[in-house]
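Before anything else, here's the structure in question.
All protein chains but one are shown in place.
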Amino acid sequence: MRHVTELQVRYAETDQMGVVYHAHYLVWCEVGRTDFIRALGMPYAEMERQGIRLAVADATVRYHAGARYDDRIAVETRLVDVRSRMVTFAYRILRRFDEDATELLVSARIALVCTGREGRPASLPPSWRALLDRGVSAD
Amino acid sequence: MRHVTELQVRYAETDQMGVVYHAHYLVWCEVGRTDFIRALGMPYAEMERQGIRLAVADATVRYHAGARYDDRIAVETRLVDVRSRMVTFAYRILRRFDEDATELLVSARIALVCTGREGRPASLPPSWRALLDRGVSAD
Amino acid sequence: MRHVTELQVRYAETDQMGVVYHAHYLVWCEVGRTDFIRALGMPYAEMERQGIRLAVADATVRYHAGARYDDRIAVETRLVDVRSRMVTFAYRILRRFDEDATELLVSARIALVCTGREGRPASLPPSWRALLDRGVSAD
Partner (left out) sequence: MRHVTELQVRYAETDQMGVVYHAHYLVWCEVGRTDFIRALGMPYAEMERQGIRLAVADATVRYHAGARYDDRIAVETRLVDVRSRMVTFAYRILRRFDEDATELLVSARIALVCTGREGRPASLPPSWRALLDRGVSAD
């Protein structure tokens, strides 16, 4: 399973180099993750209402080329690992041209730890675990 | 009473026009407000721990010139009005040159409404009100 | 003419009050403005390539209620005034519920000044002016 989220670069996301400031790609990954989890059948907002949080524990981001203002972007999200207290997502962020061509801009891998309301690590509730397990794809 | 906060422009705050993206000045006003309130003797973080929040209700911002990366900035904050449920701050954001010269970049006025934890408007507790009243200066 | 842009609240846009941080609504206005100008027939990115820029000169924002994570948002953009060097947009930002109901979150008015590459005020080129004039609606 691979989920694709489309977005368009906002002016606010550019910096004076004329490309998207590097920290914003992490925001796009989060947007992709939100959509991925919703597609599995549980909005992340609902997880939080139940007291479960996924907090970023580790992020590795490789920058290949810079997105520009108004570019059409595709964020490909995959869930590559689920453990009792940790889930790992992999991302590819692509520029989409008018034709069907794309260019890889960023690849990333983000591990999130499951915590309770107070921020302490906790096991994923069995129902969430089962749901997430269904979304895992080989790396 | 007028409080001056100094900061330096971050690369992340610029946009592809080569100046600071206009929304970030609101963040600097918030930094100035935090410092102003702390100087009065109560960290805003402490207000929130007591269940009181100041939520922005109204902002008017006039942009005169753009801040640039690495500029040294002064945020002048004044408290110009305190009412039972509303406080209003006025700001001047200046570029500081090496010499003592400055250039006005932005002037702003921001009204905040006092709310409880649930977000409903509430009166300022008398002790906060007294503290804030001491900080008011004529507009 | 009134253009509606839809977006969904990102986690990154919330703050510890549990609602969208007030500066981000200016970003949404900019997204609405970009879409509005594109709908008129000229992408703003193209204006910049021709050396014309619209820089925010004045913003007035009134906050009625706070957007929350994952809320579906509608940004209504109208162009309410076009002068030789200045254009003014008006915005209404609404929360969209599942049914057709909406709630007004923010109303704003933003004036932009036309500048050349160096940032000095300049007149709108006649072709842009004509295009923009077609998009004006009474306030």
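As written, the chain order gives the labels A, B and C, with residue 1 at the start of each chain.
Note that a residue touches a chain if its C-beta (ideal position, glycine included) is under 8 Å from a C-beta of that chain, and two chains touch if they have at least 3 such contacts.
Worth saying up front: this structure is predicted, and the values here are computed from it rather than measured.
Enquirer: Among C:A12, C:A45 or C:A65, choose the residue that contacts the chain missing from this document, as touch is defined above.
Expert: Answering carefully, the residue with contact to the hidden chain is C:A12.
Enquirer: Which one, C:Y25, C:Y69 or C:Y91, makes contact with the chain that was left out?
Expert: With C:Y25, C:Y69 or C:Y91 as choices, the missing chain is touched by C:Y69.
Enquirer: Touching the hidden chain in the full complex, which residues of chain A are there? Just list them.
Expert: Listed in rising order, the touching residues are 16-17, 19, 22-24, 26-27, 48, 53, 55-63, 66, 119.
Enquirer: Please give every residue of chain B in contact with the chain that is not shown.
Expert: Residues 10-12, 27, 30-31, 34, 43-45, 48, 69-70 of chain B touch the chain that is not shown.
Enquirer: So which bits of chain C touch the chain we can't see?
Expert: 11-12, 14-19, 21, 23, 69
Note that in this section only the chains that are shown with their structure count from here on.
Enquirer: Select, from all pairs of chains, the pair with the highest number of C-beta pairs in contact.
Expert: The chain pair sharing the largest number of C-beta contacts is B-C.
Enquirer: Closest chain to the protein CA centroid?
Expert: Smallest centre-to-centre distance to the global C-alpha mean: chain C.
Enquirer: Quick one: compare the interface residues of chain B with those of chain C and tell me same or different, with half as the dividing line.
Expert: Chain B vs chain C: same; shared/all numbers exceeds half.
Enquirer: Report the inter-chain centroid distance for chain B and chain C in whole angstrom, where each centroid is the mean of the CA atoms.
Expert: It comes to 24 Å between the two C-alpha centres.
Enquirer: For chain B, what residues touch not just one other chain but two or more?
Expert: 16-17, 19, 23
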